[in-house]
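Right, I'll just put the structure down here and ask away after.
Removed from the display is one protein chain of the complex; every other protein chain stays in position.
Here the chain labels run A, B and C in written order, and each chain numbers its own residues starting at 1.
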Amino acid sequence: QDLTVGFSQIGSESGWRAAETTVSKSEAAKRKINLKIADAQQKQENQIKAIRSFVAQNVDAIFLAPVVSTGWEAVLKEAKEAKIPVVLLDRDIDPSGKDLYLTAVTSDSVHEGKVAGEWLVKTVGTKPCNVVELQGTVGASVATNRKKGFEAGIAGAPNVKIVRSQTGDFTRAKGKEVMESFIKAEGGGASICAVYAHNDDMMVGAIQAMKEAGLKPGKDILTASIDAVPDIFKAMAAGEANATVELTPNMAGPAFDAIIAYKTKGTVPPKWIQTESKLYTAADNPQAVYDSKKGLGY
Amino acid sequence: MDPYEDPPLLSLRGFSKSFAGQVALDRVDFMLEAGSIHALLGENGAGKSTLIKTMTGVVPRDAGTLCLGGVEIAPRSAAEATRAGIATVYQEVNLAPNLSVAQNLFLGRQPTRFGFVREREMRRRARALLAEFDIDIDIAAPLGSYSVAIQHIVAIARAVDLSARVLILDEPTASLDAHEVEVLFGVMRKLAARGIGIVFVTHFLDQVYAVCDRITVLRNGRLAGAASAGELPRLDLVRLMLGRELSAATAVRTPAAAGGDVLATFAGFGKAGYVAPFDLTLRAGQVIGLAGLLGSGRTETARLVFGAERADSGAAVVAGRTVELSSPRAALDLGFGYCPEERKTDGIVAELTVRENIVLALQARRGVFNPLSRREQDEIAARFIRLLDIRPPDPERPIGLLSGGNQQKALLARWLATGPRLLILDEPTRGIDVGAHAEIIALIRRLCAEGMALLVVSSELEEIVTYADEVVVLRDRAHVARLSGEAVEVSAILAAIAAESPALRASEAAE
Amino acid sequence: MALRLPRAGLSQVGALAVILLVNWIVSPQFFDIRLQDGRLFGSLIDVLNRGAPVALLSLGMVLVIAMRGIDLSVGAVMAICGAIAASLADSHALPVVLAASLGAGLLCGLWNGILVAVLGIQPIVATLILMVAGRGIAQLITEGRIVTFTSPALAWFGGGSVLGLPTPIVLTLVMLGLTAAIVRGTALGLLIEAAGGNARAAALSGVGTRAITVAVYVWCGLCAGLAGIVAAADILGADANNAGLWLELDAILAVVIGGTSLFGGRFSIPLAVIGALIIQAMNTGILLSGFPPEFNLIVKAVVVLAVLLLQSPRLGLKLGRRKP
Partner (left out) sequence: MKRLAPVLATTAVFLIGYLVCTLTFPNFASLRVAMNLLTDNAFLGIVAVGMTFVIISGGIDLSVGSVIGFTTVFLALVIERAGMPPLLAFVAILAICAAFGALMGSVIQYFDLPPFIVTLAGMFLARGLSFLLSTESIPINAGLYSHLADYALRLPGGARLTVPAMIMLATVIGGALLLHGTRFGANVFALGGARGSAALMGINVGRSTVLIYMLSSLLAGLSGIVFSLYTSSGYSLSAVGVELDAIAAAVIGGTLLSGGYGFVLGTFVGVLIQGLIQTYISFDGSLSSWWAKIATGLLLFAFIGFQQATLHMARRGRLRPAAGVAS
């Protein structure tokens, strides 16, 4: 069969996102699906436009990686009227839109933060631990959720507390800059016990800042971050990072399978196909993971 | 009538103003009677424009009271002054060049219906208003597409239409030709007869005696004297303005320094739709005047010769070599200089200092990598400030803060500094006071004697005949007559302007 | 545009001093400086070091703005040049890497200059084209990934030091000196101010406006290229998606805070750099303060307005007004 799928991708704001796009393409090619990707450059209005134009082109299915959780009703209704199934990738939308999509292939970003937080609590035990947090872009739902999750993760351990929290805009450069000033504001880094970053890119920058300040990341200061991009495994292999929580870039694969099953056999998939949020630490042979991941387009 | 019973229409007492420590006005009094035309005179920088601007509140004054019809008023902006009944045309045309002529005439008081401007009605009125000034132009076209002269007339027409009680005209005639000046005077007399008081600033003494009843003279920001026009003979007036005797007699013509070497020849030079092809020969040590009515193509001829506009026909030969006059840059390299007539838009760089404005063309010719040292710049600036008596003699003042006439002198200095072989002057004496006027004419003669070739555009025929060795008369964008030697006379020029003769090189002009 | 008598840059320097002082109050160790691995280390150094890219951008931007132009593409050009440098760093010698990267910056500037000066497109749209497409080009080079490198030679541009001073600061100082020397040592400065102040008058005075326009955009491209190299060297990788993002606005802001009018004409190169430092001092202050990040923009808005109001001719503060 010759399926055409329109994919409204958020953009290419990070290495992880680029990997997701690459993987989606190769997964589509594997299944001989014609994939049309529209890049929204981080703007919801562009995503809505893209969905409208997919509807106008009468594609067989629409994949949507929503940049924000709200505001999809109207346009998804249009898709529904045109009888085009919609699959959400990577992020969920507001519950009120539940009946407007077929299924959602996502991770749970609150859960990711929680995994990171629980790891930290387990690692430090009962020692007091001051954590500095590098947030994602202010207002981005992933950032809000990962913050929420982490706070939940450390809620049971009064010895672990967040002392500073600033946004690093999910980028290496800002992650480094913010970490530099954290180190200075916290007495040269002496009082910092751990860094939690909402993504690995910021953590890579923060690791550089710590090294330049004469600190030993991974030893003097623990690190926990999310995404599991190749470079964090490189740092882990060098003993400069401690933990990361994986967010798989292969969201499209399961989504394609669901769509094919739905189109050919009429199988209605479950409402939520959750991907695994796997925790990686130095014990997981980071070098090997790095080698396996570096070809994926991160 | 007892003056104590009937207060003057407008009376100013003790007007003072200084700019950053420099005194521009010092306790000036001024009295305007209803129905009179009152000349406000003085040298460049004497404070005329400043007096006007402080009067209308555009520039805040330091001290002084203003009474209109015996009632004290204190307008704080042009709008308030207008509402109080004082309409003003400021020295530099102050209109919006991007708006249509009609919009300019009625800006802020367009006829409206349901909030919308009644375009047709406005145009009808605009046409009627301009008809009074004898001009018939496309009033829907943007004002900027017309010459300064037309713009000035539009500004005057606007003010005339606005003026309820007082009309102030700051050098309205500087860019007008004889005919338009006459038309303007007609309108002024009509308004005065209606009881409107008119303040009139000019540097043309003939005009003063032609229309004015009273004269007030400012010197260095102080009131130098006031009298009725009949009581103040011309020589006394000049003495009052300058504070000294005017030295050289300006009206004597030097014999033509007939024929230095040929510097440049233009053959069949022209541009379609701009100026018909013309022939022109410029010699070292010779002054060629360009005469004609407004819009006759004088400025256009000058721009072509300078390469500011590219000719599409004919050839130019300079010092024996055929040259491509493709840009001002090329002309500059050939030793040409050009002082444009539109000072504000084409001449000065307002925020740069007088020094920087003076050295600009010289520096452009020397190129980026051959900068004038600061010392050289200071010397050049000081020399020309002295030579042309630019006031105030401060080379580090932004040129935009100078009075109009002094800006004009600085522009002249810009070109003299390049030591040009050919200097093209478009209305060089516009806005320049009598003293400086004489100096500039003397300067033109001296430059000429030193072997420079000059091409001068001027609307003042009396002036042209005193220095031109040859006069080219233009009409409808074509060169129509060439007068030289004894034939250079005002009457001959006027005759050529009015004649029905075909253009020189008519055959090519027809293309 | 109201004409004013020239003023020295006291208000900018004053504003910078005040902000540094506030930073010191917020974070008492602000002025502490120590030597760390042969490199000066401290918050004040951070301000200079982090401010370097914007300062470099402002060196080019100030000339463009003085010519009555604007260059929105500098952020994208940074990304392109950083991407080129990072992708070549491990396989080529440093001179090749620099030549390729700065050459790309130069070409970008040339493109902008030609669009503005030759095709006569309005600067803001002309450079908008490269702002949009340039980031695409940068991503094309890196294929959307963060390209990392290990070459110590290139890394020196971000993390190295000269006599203890971090390289970005040294580079900025050198470029500041170079720009000032080129512009004020030749007649370029005067000609730019003339052409920016009144293009028609300048052209009629024989100033080659077109060539100067192209030249300033090229210089702006070069400065952006260097800023891109510094940014890439800093994180040992090229992040085509985020490098230089929105920095064009910071650079313009720096130039305007430095007293240069967006309508062209008079400009000051050192004050533009001070403007960049004001912005960075403010950013660093925000990071040190420990405010939640939701407040960042509000603080920024307030500080920017305060700095400008300090300079406003209408406020009685006649700081730095030259007495005649």
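One rule holds in what follows: a contact is a pair of C-beta atoms (placed from the backbone, for glycine too) under 8 Å apart; a residue touches a chain by one contact, two chains touch by 3 or more.
In this text, all values refer to a predicted model and were calculated from it rather than measured experimentally.
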Query raised in the report: Taking the entire complex into account, which one of B:C67, B:V117 or B:L447 touches the absent chain?
Result: B:V117
Query raised in the report: In the complete assembly, which of C:I25, C:V96 or C:L305 touches the absent chain?
Result: C:L305
**Report entry** Of C:A133, C:A153, C:V170 or C:A211, the residue in touch with the unshown chain
**Finding:** C:A133
Report task. For the chain that got dropped from the picture, name the residues of chain B it touches. Result -> 58, 77-79, 82, 88, 90, 93-99, 103-104, 107-108, 110, 112, 115-117, 119, 141-142, 144-148, 158, 272-274, 299-300, 342, 345
Report summary line: chain A positions in touch with the non-displayed chain are 6, 9, 11-12, 18, 21, 35-39, 41-46, 48-50, 52-54, 56-58, 68-74, 77, 82, 94, 96, 137-141, 144
Query - Missing-chain contacts mapped onto chain C - result: 1-2, 68, 72, 115, 119-126, 128-130, 132-140, 143-144, 200, 203, 249, 252-253, 256-257, 261-262, 294-302, 304-305, 308-309, 312-315
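Here is the rule we go by: only the chains that are shown with their structure count from here on.
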**Report entry** Centre-to-centre distance between chain C and chain B (centres being mean Cα positions), rounded to whole Å
**Finding:** 44
Report summary line: Chain-centre distance (mean CA atoms) for chain A and chain B, in whole Å, is 71
Report summary line: For the pair chain A and chain C, the C-alpha centroid-to-centroid distance in angstrom is 33
Query raised in the report: Going by the touch rule set out above, which residues of chain B reach two or more other chains?
Result: none
Query raised in the report: For the complex, which residues does chain A have touching chain C?
Result: 11-15, 17-19, 21, 135, 138, 164-167, 169-174, 176-178, 180-182, 184-185, 187, 201, 204-205, 208, 212-214, 231, 297-298
Report summary line: In the complex, chain C touches chain A at residues 27, 29, 36-37, 39, 41-43, 46, 50, 139, 143-146, 148, 159, 231, 234-237, 239, 241-243, 284, 287-288, 290, 292-294, 296
Requested in this report: Would you mind writing out the residues of chain B in touch with chain C in their complex?
Outcome: 20-22, 306, 308, 328-329, 331-333, 338, 340, 345-352, 356, 359-361, 363-372, 396-398, 400-401, 414
